[in-house]
Each structure stands twice: as C-alpha cells, then as structure tokens.
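Report on the following structure.
Here the complex is missing a single protein chain, while all its other protein chains stay put.
For reference, chains read A and B in written order, and residue numbers begin at 1 within each chain.
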Amino acid sequence: MNLEREERFVSEIKELLGDKISEIKVQRARSVFVTVKAEDYKDSIRKIVEKFGITHISTMTGADSGQTIDVMPHLSHAGMKITFKAAVPKTAAEIDTLTDMLPGAVMYEREVHDLLGVNFKGHPNLAKLVISDDWPSDVYPLRKEYKVVRPEPIRKT
Amino acid sequence: MPEFSVIVGPQHPALKEPESFTFWVDGEDVVRAEVRIGYAHRGIEKAAESRTYIQNIPLIERICGICNVAHTICYTQNVEYLYGREIPRRAEYIRTIIEELNRIHSHLLWIGIAGHEIGFDTLLMYVWRDREVVMDLIEEMTGNRVSTALMTVGGVTRDITPELATRIRKGLDILEERTKYYEKIASGESTILARTKGIGILTREEALKHCAVGPTLRASGIKSDIRADDPYAAHDEVPFDVITTDTCDLFGRVVVRVYETIEAIRQVRYCLDNLPSGPVRIRLPNTPPRGESVSRVEAPRGEDIHYVRSDGTDRPARYKVRAPTLGNLASLVEMLTSKGDYRVRVADIPIVLAGIDPCMCCMDRTSRFIEPSKGKEWVWTWNQLRKYGRMRER
Partner (left out) sequence: MGLVSWARASSPWLVHFNTAGCNACDIEVVAALTPRFDLERFGALLKGSPRHADVLVVTGTVTRQTRDRIIRIWEQMPEPKFAVAVGNCCVSGGVFRGCYNSYPGLDSVIPVAAYIYGCPPKPENVIHGVATLVSKIRGG
C-alpha cells in the first residue's frame, strides 16, 4: 500500500508542531492520528487548520481511558482523516472549545459534554443536546463507572 | 400581517412539553431557531461496550432503519481495519451493490416524503409504489426488506447467483425508467418549483462553515463525496459522477438526490457486470488486536463516521457513531434563520426540514413559536405546521 501522501502530510505536521506532538502515526491510507497535550490542544489544531485551510470537522469523540478522558476531534481535509487526541484528567475535565475556528464543532462538543462531562471553555451554549431533560446533571453515562440502569416501567405488565 | 392565534396543542398546561424546535417569529418570518434533540437517544454507544463485535452488528444496523446498510458497512470495515486484514474483492463489490440499492430506496423514499410535505400526495403514492421494486430486490438479495444483516466482520454473509443478478438487472431497468420520469417532474412541475426554488438557502460559505454533509452540501456547489474522496468498498474502481448543483436551495437538493439515484443504478449495473470471483468472506478471530480506527462512508444523508477502540478483548472499549443528520443540524438552524433579503416563512419550515432528509424521528414532535413583538407564544404539532404550510400556498 502506497502511503507516500500520508507520510508527506505527517512530515508537514511535524514541521509545524515540532515537539508539541506526543505521538503521531499513519494509521492506514488516509488516516492519521496526532496526540498532543491538553494545554497545546487548541494551539496545535489552530496551526494545522490555518496551514491547510481546513473547514470540516467530522465529529468529536470522547473516550474514558481510566483516569483520563480522551478528547478526539476528527478533522477532514482532501479525503484525509486527521484525528487529534488530548487527554484531560477526569477530576478536572475541561479543555478549550474549537467553535471559534471550527463552528461546526458546536453540536459535537455539546454531545461530549452531555455524555462524558467534559467542559469546553468558551463554548457559546453547552445546553443539553442528546440526554433527556430528566437525566441527573452529574451522571455521565459514557464514563466507565456508570453502570447501566434501565428506566423503571411505569406500569406492571 | 396575518393574525396568529395561540393554539394550545395536545399538552397539559401543567406539564413541560419537550419541544424539539423553538422558533422566534416576527409576523410570517422566522428570525431565530433553536433545536433540541435527544428523543431518539437510546444509549447505543454504551450498549456497544457490553456486547461482542458480532453482537453489535444488529445493534449498529438499527441506528437508522433507512440507511442501515451505510452504518453496517462503516462498522464492519472499521473492525476489519483493527485486524489490518483485507476482505475478498467479491465481498467489497457485493457491499457496494447493496449500498447503492439502499441509496436508491432512501432517495426514492425521500422524494415521496418531500412530496407529502408540500401537499403533493400523488407523488408520494407514485414514488413509493415504484420504490417497492428496489425493496423486492433487497429482499431477494438478503432475506429482509429493511435491516438486511448482509454484512459481517470479514465480508458478507450471502452471495449473488447469476440468476439473482439477472433479476436485479431487470429491476434496475424499471427503476431507471421511473426515475427519469421523476427527474422530469422534479425539474418541471410547477408545484414543486414554487415550493422549492429559493427556499432553504444555504450559501457555499455557510455550508462549509457549518460543516454540512451529503446532498445538503452538494446542493451548495461543493464537490465533496466520501465515495470519491476517501474511497471504501469497491468505490475506488466503480466509476460514478459526484452530483452537485449551484442553486444552494431546496430545489438543488431535490435535483442532487434524483441524479444520485440514477448514478446509483449505473453503479449497481457496473458492479454486476464486473463482479470478481472468489469467496465472499474470511474468518477472523473473535478478538481484534489492541488499537483504534476511524471509518467513514457516504450514507444517503451524508458522511457517516465511526470510531472504534479495542482493548484486546472481544468487546469494544469505545464505539462512537456520528450519523449524518447531526452533521446537518447546524446548517439547518442557519437555513431557518431570516437574514437580510432572505426571509424564511413559517409555512416553509416543514419542507426546509425535510430538505436535509433528517433521520431523526423529529417529524412528529412539536415546535414552540415565540413572537416577542406581540408577546405571544404557542405550540404546534408537526401536522398542524404542515397543514399551515399547505394552506399558505393557495
């Protein structure tokens, strides 16, 4: 499999971000993963977005990794999927918003906030998006410690 | 200026109604819109973590009944990427065939529903009658009309015999003839033109800014299609055209979908004519290696993206799905906001919403209207809104 284009892309990212990168790899054709520290998250993404003129964010995944939560925006550029990853501690789960440079992120950050409790600093409106109105506000279903509780039937069958 | 009366819909005054849309209006114009979803939030991502990779296939398939094929292809190829194994070429072609048949069914469904939204019920009946041709083909190929379970991790579960291929070709001929007829109607029928031209405008810049996907994006002149940009299954070999229009309005979205249906028919024919021989499946171990993977497909509604993380067990550590309609939500709010010369009328709300081909079951929900200048607030169900829309056209 010819991964020249991806390797070239990785070198350009390395040039731009230098030692801010904790890890970078070509996952497979048209898929690149870049790991950065939470404090360099917004700045690194801004550099990449400005350099390549990226406008499209496909979605943002949040994943519980034990003590930390991984915040992973998936950007798209010329058919290539660029996944950034930054870890925030569960006890202080907050990170900068991307909505000022990628307005499309507004719904995705709300979703990660609903389901994993990550606070996005500077987000215009972190109101509930997917979780129901009667859901307790400090329970985050996608955190590993949450054990699934089925809703109680209203009537006996 | 028309008189709005406060309609108390099917709600108890004491209970808070879970509206999904709130519109601020000034007379006939919508000046601001807000969306609240979450009705169809079922807890799939959490459930996926407690089921095995194979058990998750029916779960992922039922994220959306209409584009179930797109979700299953995205899921199975995502897991196959974890293994780092290629599936047989014949399986890729069969996946492409069922995917494009699914696209045909979904777009025809949409054309009928869009007709229903503008009061053109005859179109609904005609199109859905013709859609039965493709439903029969899907049932012959897979055993079920909807939710086909054809995909598995490692390939597909059923093969296509030459006799089945002949029947599919016959069905495609009928579909092509009917779709060309709908193409004439869509581009020439005055009811449709009156209700779709200049309605639901999403400029090129707005589409890029709000990260629109699918036909909504392509109707704003942007040539972006996952099948061409980031090919999967057999799309690297099967030739097709990416359909775009420059109109940036609802009419453009109708045109894009009709032509995409014709392209889909051509792609299925190509796949049948060039079906490689060989097995349709490889057996993979229950447990993929540790790792993570991102996979995308072009569902009928747009870009569908999945993320998987494996921790070395037979269950995913994390499975994330972003279905295409969520990607168009921000653009929808933009389309429903009047600005400058572009005025959005209350009567156009149902058809603009239908224009992004929403795959959330928000069609039956209620919407709340707020008219600050008159100090009024009221709630309408979608049926009431749709009736209002049809009445306003006379």
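In this text, a contact is a pair of C-beta atoms (placed from the backbone, for glycine too) under 8 Å apart; a residue touches a chain by one contact, two chains touch by 3 or more.
Only a predicted model underlies this, so the values are computations on that prediction, with no experimental measurement involved.
> Which candidate, B:22, B:52, B:147 or B:337, sits in contact with the chain we can't see?
B:147
> Can you tell me which of B:25, B:109 or B:299 touches the chain that was removed from the display?
Of the listed residues, the one touching the omitted chain is B:109.
> Of B:62, B:281, B:345 or B:374, which residue touches the hidden chain?
B:62
> If the missing chain were put back, which residues of chain A would it touch?
132-135, 141, 146, 148-151, 153-155, 157
> For review purposes, identify every residue of chain B that touches the missing chain, sorted by number.
Touch with the absent chain occurs at residues 10-12, 15, 18, 38-44, 46-47, 58-59, 62-66, 68, 109, 124-125, 128-129, 132, 135, 145-147, 359, 361, 363-365, 381, 383, 387.
Definition applied: only the chains that are shown with their structure count from here on.
> Could you work out how far the Cα centre of chain A sits from that of chain B, in whole Å?
24
> Taking the complex as given, what residues does chain B use to touch chain A?
16, 18, 36-38, 41, 43, 45-47, 50, 81, 84, 208-211, 224, 229-230, 292-294, 296, 303, 305, 307, 309, 317-318, 320, 322, 326-327, 329-330
> Which residues of chain A touch chain B once you look at their complex with the stated criterion?
27-28, 30-31, 33, 55-59, 61, 63-64, 72, 74, 76, 78-81, 83, 102-108, 111, 115, 127-133, 141-142, 146, 148
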